[in-house]
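As you look at this complex, bear in mind that one protein chain is not there, while each of the others sits in place.
Let's look at chain A:
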């Protein structure tokens, strides 16, 4: 039997997935591997009956070159954790079962010698996919992970693919929101992805010339933010845009997420567990921070506020040129890591080099905005409010 590489994509779309699949496939074919793609994480292997093509598709040169620029040929609906799969037993009891051994056996039977897994990196699942990869590797599966994230919070790589596209979308959206808010003399409070790190909020906020940007790295102080917004208004420059990362917290309650404040939403659908997943690990509070903050700012500034949540709008769409190139590089690099005998690793881009680090070193780490870095310095220099008026001069 020919040696085979399987490619899987963890849950959640980010722009550039097809570039990764194409990069890995073309590089693997040149190194004399056969390549298969597994649908929806490992669901395609464990639940072949749910797919018209049996859950696993062959990837040859023609298939790789025919992949559209946007989208993911392998789906992004993976929500089942092979270690905890919900099942109904013969006597009608619902329980969670560990099917990881069965997964490894099926991959082995299919001639799969190595797996390339795209993992990330979202507010819903945290580092879940990487943890699953880590556990599968400990059980003997040769696996190389590729980091995807629109929040760019994966510690081992300076640029996860998907981030550059999300930054572009977020900036474009913030430009429009800022202009619209100015027209109607309101203050838009816009939440962007960033449960652990404020890269997207800060970079897009700077680019869109926001009045304030609140990020998880700097707990914010409502009276200080309100003071700055009031002063801008009184000086004839009505503030129109506050950008807040999903994980930003107040100085009074650092680390405590805002309570969900909206009413009936996603969970109304019986299919909502496709959204939240059976293996997810955190409560989705998307949109809650913007709502809570908008209310507080309206109370303390007497400026009419509008909460908005970009969330999935910045996670989708056509990848930027950089993400296409980066996707190809990550895919080809993962094949090289397998060829070089470095399974159990995560690809890491540290310009100008693309290398890999052991999974154990990548787990449980977060890449955060350095408070002494150029982004924060720039914000301070131009008078962008970062949530308080003490310390590093984060206010004009």
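The rule we apply is simple: contacts are C-beta pairs under 8 Å (C-beta built on N, C-alpha and C of every residue); 3 or more make two chains touch, one makes a residue touch a chain; residues count from 1.
Rule of thumb we're sticking to: contacts and distances are computed from a predicted model.
Look at the chain that isn't drawn here: its UniProt entry, checked against "Polyketide synthase", "Phosphocarrier protein HPr", "Glycyl-radical enzyme activating protein" or "Cytochrome bo(3) ubiquinol oxidase subunit 3", names it "Glycyl-radical enzyme activating protein". When the missing chain is restored to the complex, the residue among A:61, A:95 or A:237 that touches it is A:95. Of the listed positions A:103, A:119 or A:132, the one in contact with the omitted chain in the full complex is A:132. Not every partner is drawn; the one left out touches chain A at residues 81, 83-84, 86, 88, 91-96, 127-128, 131-132, 134-135, 196, 217, 255, 260, 262-268, 270-273, 276-277, 280-284, 360, 363-366, 368.
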